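Apart from one protein chain that is not included, each protein chain of the complex appears where it belongs.
Residue numbering begins at 1 within each chain, and the chains themselves are lettered A and B in the order written.
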Amino acid sequence: MTEEIIIAGFGGQGVLSMGKILAYSGIMEDKEVTWFPSYGPEMRGGTANVTVILSDTRISSPVLHEFDTAIILNQQSMDKFEKAVKPGGVLLYDPNGVIHPPTRKDIRIYKVEGTRAAVEMGNPKVFNMIVLGGYLKVKPVINLANVERGLQKSLPERHHKLIPLNLEAIRKGGEILEAN
Amino acid sequence: MEIQDIIKPENLVYSKSKLQVDVISHYCPGCSHGVVHKIVSEVIDELGIQEKTIGVSPVGCAVFAYNLIDIDWQEAAHGRAPAVATGIARTNPDKIVFTYQGDGDLASIGAAEILHACNRGENLVVIFINNGIYGMTGGQMAPTTLVGQVTSTTPMGRTVELNGYPLKITELIAQLPGVHYCTRQSVHTAATVRRCKNAIRKAFQNVMDKKGTSFVEVTSTCNSGWKMTPVQANDWMVEHMFTEYPQGELKDNDKKG
Partner (left out) sequence: MGELRLMKGNEVLAEAAVRCGCDGYFGYPITPQSEVMETLMELRPWETTGMVVLQAESEVASINMVYGAAATGKRAMTSSSSPGVSLMQEGISYIAGAELPCLIVNVQRGGPGLGTIQPSQADYFQTTKGGGHGDYRLITLAPASVQEMHDFVELAFDLAFKYRNPAMILTDGALGQMMEKVELADQKPRWTREEILARSGSWATTGKTPDRQRNVVTSLELDSEKMEQNNIRLQAKYQQIEENEVRYEEILCDDAEYLMVAFGTSSRVCQKALEVLREQGVKVGLLRPITLWPFPSKVIGEMARKVKGILVVEMSAGQMVEDVKLAVFDACCCVPVAYTGRMGGILPSPGEVVEAFEQKLLKR
């Protein structure tokens, strides 16, 4: 199994940390992982994206021109990465911030109303975990117990009290997932 | 009386420090370096720290200091001695580390390194030979060359318009809180040699006591570069250099409060 994912949105949406939790969860499941971010000034408020690769075997390129899954959180990223999904692959997006929904017919497209659900949950910060939950519902590449262990490893001790909330957000994401 | 009757231990009035290596010095007759080397050798010997002392020699006339004083040495790139000494002292806090630098090395190409090492208060002795000229490369202008002073790159004398002012780096160094002791000495008379030795001994003692940077400028002559006899050079130094570079202590934290 090799799963190549691009997560793209604005800086501040938790793009990089979503990728990090996914990657750490992969380690908990004994997978090889690579987390490759865009870095530099663009991170500060501009667009941010991260490539996450999970695999049972040695991982080759961190730089990819096509992906198994694209998780897209703003219009700029939609413009850039909709075309980079492999035929038959998955595109998952939050319609909040996406003006022109994806149009490809040769890929599987899913919607997660993460922004709205996060507000409903009373904590906009869990937005990225809701989206992650949607992704894990579509592609259960990692067992939820390992995601919890991944959270424990990637969050600093002082934030461990937030783990139950994050897990709830992940479950919520799975519930509100809609296929296009 | 035969000569053998005279050469007896009880008649000994002068000898080289046993840390001074028995080779012919490469310094010009009349140069201040030889005297300062002798003082450094004596101080290290008298403090009993030969086994703990590491010297960092500069680029300039003192580049070969390692041939003359019998301790472990490292030769630094031009101006970098304070950084090299920082690396030694930080990873070897049990050692007594000193740099020995000229004015081109310390005040020109190595201005950044000396300021920052002193500002960090590195536990070092810095011996700064200021003779206002580049001796080794053949007498070019140094940052401490006096206004009007003739050198091979200021053949009509240094002008402020072209070259700016003599850099009083020792005054600058004295301002830095990391510096524990800062003094300006010379070695042109027996009395000043004694005073200079006291200053250098104090500097080494400070480092043994881990008090931070101790900086000793020795205002010096370069009779070859200045194109004078040693005696003329001494007189010229007293008359001209001492006005720009006043002698004496600039800072001693031991005397505070």
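What to note about this one:
One rule holds in what follows: contacts are C-beta pairs under 8 Å (C-beta built on N, C-alpha and C of every residue); 3 or more make two chains touch, one makes a residue touch a chain.
A quick note: this is a predicted structure, and the numbers were derived from the prediction, not measured.
Here the missing chain is touched by one residue of B:31, B:71, B:107 or B:173, and it is B:71. The omitted chain makes contact with subunit B at the following residues, 50-54, 56, 63, 66, 70-77, 80, 83-92, 95, 112-113, 116. In the full complex, subunit A touches the hidden chain at residues 20, 23-24, 26-27, 32-37, 39-40, 59-66, 153-154.
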